[in-house]
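Omission of a single protein chain aside, the complex is shown with its protein chains in their original locations.
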Amino acid sequence: MADFKVVNKPIRKKDAMALVTGKPVYTDDVTPTDCLVVKVLHSPYAHAMIKEIDVELAKKVPGIEAIFTYKDVPGKRFTMAGQTYPEPSPYDRLILDQRLRYVGDGVAIVAGETEKAVDKALKLIKVNYEVLEPVLDFRTAKDNKVLVHPEENWEALCPVGADNKRNLCATDTSEYGDVDRVMAECDVIVENTYHTKANQQAMMETFRTYTTLDPYGRLHVIGSTQIIFHVRRILANALDIPKSKIRVTKPRIGGGFGAKQTCVTEIFPAFVTWKTGKAAKLIYTREESQIASTPRHEMEIKVRVGAMKDGTIRAMDVYTLSNTGAYGEHGPTTVGLSGQKSISLYNNNLEAYRFGYDVVYTNVQSAGAYRGYGATQGIFAMESAINELASKLSMDPVKIREKNMVKEGQIMPSYHDEPNSSCALDRCMTRAKEMFDWDNKPLAVDLGNGKIRSIGVAMAMQSSGISGVDVGSATIKLNDEGFYALSIAAADMGTGCDTILAQMAAECLECDIDDIIVYGADSDSSPYDSGSYASSTTYVTGKAVERACLQLKEKMCKIGAEMLSCSVEDLVFQGKKISKADGSEEITLMDIATKSMCGNTEATQVTASHSSTVSPPPFMVGMVEIEVDKETGAVELLDYVAVVDCGTVINTNLARVQTEGGLAQGIGMALYEDVTYNSVGKIYENSFMQYKIPTRLDVGKMRVEFESSYERTGPFGAKSIGEIVINTPSPAIAHAIYNATGVWHRELPITPEKVVMGILKG
Amino acid sequence: MQIKLWINGKMVTEDVAADTLLIDFLRAHGCLSVKRGCETSNCGLCTVFVEDKPVLSCSMLVARVNGKKVTTLEGLQEEAEDFGAFIADQGAEQCGFCNPGFIMNAIAMFRENPDPSDEEIKQYLAGNLCRCSGYEGQLRGIKAYLSFKKENGGVC
Partner (left out) sequence: MLTINQYVKAESLQQAYELNQKKNNVILGGMLWLKMQKKSVGTAIDLSDLGLDKIEETEDSYLLGAMVTLRSLELHKGLNSMTNNAVAESLKHIVGIQFRNLATVGGSIFGRYGFSDVLTLLMALNAQVELYQKGIVSIEEFSKMPYDNDLLVRVIIKKQEMKVAYLSQRNTKTDFPVLTCAISNMEGTYRCVIGARPKRAVCLYDNNDILKDGITPESAEKFGEYIKSQIITGSNMRASEEYRKVLSGVLTKRALLKLKDCEVTSYAD
């Protein structure tokens, strides 16, 4: 690997000290309290029509500024999904609708001077609901007589197979080779159905937005979002106003994980401010964040794997049924990853595959983007099926993977025919085996005290941005005294992308990280960026940073050449100075900066955009050791080894913490995080009291290492890390539980009760 | 009702509603480090000290703090910087939203038990949720801080 100076180092995050000392840097800290308090009245029914709604009494509460119902909002449908236009997610929403499609859907917006007044008014709104039969089981949704979106102005902008008259948000089938013929030739076929549930992103800062009118009468939105430019478009669509009327900025964000890739709260205060001209703020409670946001898509995935007795995997057939809930945010896109990212892992001997899916509307909370974005669900299914296959063939589950895993240089038909340009998956497996001592550990050992110690393994891949779609941009500017300002619109949501991108700039410009200041995410002034999602920031925006810096270097050399009266070719850029190649003369960066402000005609500022035609996947291997209590079903995590190939690691600390954080979320998903509904569609897990995320006592020991490949299309050889890290725990833990108990758990989460009942029922 | 309390050493006298929660009172008085992450006393983000004991400010009436001493991270900046630097050196602060509550409770732990084992650390801080870090980086930071203190003969 190249000898880096700033990249590939454990650099402290630029905002770290502000965060650890509790500085007021988040939306609610940086926006005034002197504004309208906005709250939403949520539907108590899974499916209903508002027959009458009377807000007159509620309006009389002192301090109430405005109450809006479906009668007051524009009738143009839109999607809240933060995606590049034209969005694959259907335009199926209104700010408020007469038809209510899930428990939690918006019935009315109340704005008032104090929280108490607003709470009081909420209680006084009289609604006469016509309660309708809901579709609650996603297995019965397709072609159900009950339609979630019967409206005529429902619209799918992209050809994703959507049909609102069939409760279909998307459908497709793709095939490569002759699956049926190859399957027929296989010695063994493993066929099973796996079920993953909705999971909450559960970032610590709930959804929140502040809106105000700026001096030009434009709507200024300050909020906790990963996607400032998409928010601008979504709000323009929702409010039916020109995009030029909207400015979106973000302060520090208290976590996102994909949740803030959807406009969960923005539309409500934005509408209030636009209508009243007054500043407004909406802070979702944890309960609202749990019941009226967009968690992970529930999926049921049927996997068929055809293999030979020696473990050669020749054919795969995957069908995914995905539950998008009441609205289609990210419905058509997440589902694709469930097949693409699972099948492609086994590219090595694969002769044929089929991948089909249906994405259905139901009357439950709308799903959305959550780290892993469909790959997590598909990989749980596929990796479990491979472990079942290994078990059936009495093969080492590591060996069967080594035999079939995708290799560097291969073309991946199930991955848009992209070449696997950089891949250290084999080395990840080798290293994980060493760290874990896999070869010397039995799959399970009975400890004799009612407990069994067992192990499990899984692999994963993800992508690095959306190929041909995502745009990353960066502006780099030389300032007085020779420091640089890096302007971006990628959203640092705690991941550290401000720092990571600054590291890249510093590496290019041969300067210290402190010589780069980062200014981020203002739709008026930042260069265009799709936003921070799809594992795109390091790979896509990073490349834009690299390009911008290289161009700026050229410009600075040009100024230097003028000042030294020589040609650019004679100069060498050396960070703090530019010297003549023969060392005879030099000029400092400060001189150039000074010159740039006096009699200068060459802008010392460059904006570069980047988009990639490929999306090189990061890879990883996870191995877990657990202890299962046979009598109580309790699963204790002892050790988790993760080895990741994210290309060049840009920040060794942050990549490691990304991995550990992703593993913890994956562990929660595997063992207890669940979203369940009662018989009328109300969510049980509506708080942190009922939706349990892992505490530090629940995660066990994690050991993370990196085996880097070098991705030539990425900045400094980097790929992505943000999402892949959540994918291995579910299948690896399910595998270990099988090894301990002899029971395959094909539905998540695998609670202690399921473990014990599985054993008891044999 | 009229109450008097000390926020980070400064006396505050004010007329408050009976149901004002300590968290809201503190935020209204400029202690914006205090965060709310849930409404069910589960997340630990709102941790402050009342009479030097870590409590959940979201679950306490400000009326009950009448006559008492309240400390938030704003009043512990030096300690927060000393210890926080070790968290920062792991990159474990991540989004930072849970940091104030976590750092407060860690400081409480260092005062109560200057030489905790890994298990004691996990037990003491179990009520501080973090969704970003997976906790391992926080543990590494705490241990690095403790060994630094030990090597330098400092008392936590």
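In order of appearance the chains are A and B, and numbering begins at 1 in each one.
We take it that contacts are C-beta pairs under 8 Å (C-beta built on N, C-alpha and C of every residue); 3 or more make two chains touch, one makes a residue touch a chain.
These numbers were taken from a predicted model, which means no experiment stands behind them.
Note on the undisplayed chain: of the listed residues B:26, B:56 or B:92, the one touching it is B:56.
Only one of B:12, B:28, B:126 or B:144 touches the absent chain when the whole complex is considered: B:126.
Considering the full assembly, B:42 is the residue among B:8, B:42, B:71 or B:90 that touches the omitted chain. Taking the complete complex into account, residues 1, 17-19, 21, 39-42, 44, 47, 53-56, 58-61, 63-64, 66, 105, 108, 123-128 of chain B touch the chain not shown. Residues 116, 119, 631-634, 671-672, 676, 684-685, 689-690, 692, 694-695, 697-698, 751-753, 756-757, 760 of chain A touch the missing chain (whole complex, contact as defined above).
Convention: only the chains that are shown with their structure count from here on.
Chain A and chain B have Cα centroids separated by 30 Å.
Note for the complex: chain A touches chain B at residues 10, 12-13, 15-26, 29, 33, 201-206, 252-257, 285-287, 493-496, 651, 653-654, 656-657, 659-665, 687-689, 693-697, 699, 701-702. By the touch criterion stated above, chain B contacts chain A in their complex at residues 28, 32-33, 35, 37-43, 45, 72-74, 77, 80-81, 83-85, 87-100, 103, 122-123, 125-139.
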